[in-house]
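Below is a structure I'd like to ask you about.
In this view, the complex is presented without one of its protein chains, the others remaining in place.
Let's look at chain A:
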Amino acid sequence: MDLCVFGVDDGYAEAIIRGLRASFLTEAQYQQMKNCASIPELKSFLEETDYQNCLQADNPQIPTSILRQRLKKKLADEFEYIEAQSTGTLTKYLFHLRCRFMIDNVVNMIEGLKNKIDIEILLSNIDPLGWFPEIKNIKVLEGDDYSSLYRDVLIDTPIGVYFMKFLEETLNDIQNLFREMKPEYIRTSLKKMWLEDFYLFCEQELMPTSQEALLELLKFEADFKTVQVIYNSIGNRDLNTAAKIITTRKQLCPTIGNLYPDCEKLYLQAMTLDALREAVKGCDNYRDLLKDAPDPLKREEFNVQTKTLDDIMYDDECRRYALAFDGQGSYGVFYSYLKLKEQEIRNIIWLAEMISRKLAKNHPGWKKIIIPFSHLGK
């Protein structure tokens, strides 16, 4: 039923997205990018693609950070355009998507301010997708704790809710601990809350077709997060006791997804990679995914060549998003578009890094890009 009426409100926005599908770089183009010998060459190559307009005014020797900023800006502009064309549920939905970037931005700002980086630099580095007006006021934080940051600035913002929950959860700890708390920890728990909230939103407000596509994606994303948390906490020196590990894990793992709650007990207590593999074997193809992951206990031996867990997961994620993108009449297409474009930007930046470091062409790092939609042909 909802397929019949999908087009009434959301047809135009979807059509735009489908049109933007053409802007993705193709495998042949990636091949050409790999052949570029220098950054100016890469830039002039990108000027022949859809990224033309956002780079034209720049100096040919563009630093990667600015390049990233430009590419992101383009994505943000497109996204904003679509947001402006949307109505009703879709607007809310798209806004939810942006919250993830806002969280990133806030945490980055906090981290930067802690490290005494100048606010102007921080502001120029924020992700344009997650921009909101209050972000510049975070400066007030300097020398304060998070609760006052929340009270003074973030309370009105869309992500204030998550912050509030976060503060409530950690309120049992001593105030001082806040200041010492790792931003990475804040980020993970905030994102966990966002994910759960978004999941709830999708479950309650979206039409069945969209739900079907999105819940599937979000479940995987939640599982991805869970596995990441567990994986990274294995052998982590900061968490020295088993009890502490488990409480931390419990705080950080999302309470949705295929793994929760069936495998929760198992994975919370997994202290080695093998145990983790064992814990997730019941679900989907996770065991296959984890099969190739390097052992986190040998973290010191990792280098550029290692195909990390993230790479493996991103690869699988990309496949899912590409599939979801081709699904008709669902909001999954917006989510996938965003994710795949992010992946594309990551690829370009990665290649730009490789090029600027002038690595040999047979270096394994060149293969470390995941090309959106390349999975579909196989």
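Keep this in mind: a contact is a pair of C-beta atoms (placed from the backbone, for glycine too) under 8 Å apart; a residue touches a chain by one contact, two chains touch by 3 or more; residues count from 1.
What we mean here is this: contacts and distances are computed from a predicted model.
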item	value
"Phosphatidylinositol glycan anchor biosynthesis class T", "Proteasome assembly chaperone 4", "UTP4 small subunit processome component" or "V-type proton ATPase subunit a" - which is the UniProt name of the missing chain	"V-type proton ATPase subunit a"
Residue in contact with the excluded chain [from A:Asp50, A:Asp152 or A:Glu278]	A:Asp152
Residue among A:Glu111, A:Glu134, A:Glu278 or A:Glu353 that touches the chain left out of view	A:Glu134
Options A:Glu48, A:Asp118 or A:Asp292, residue touching the unrepresented chain	A:Glu48
Those residues of chain A which, in the complete complex, touch the missing chain	32, 41, 44-45, 48, 56, 119, 133-134, 136-140, 142, 151-153, 155-156
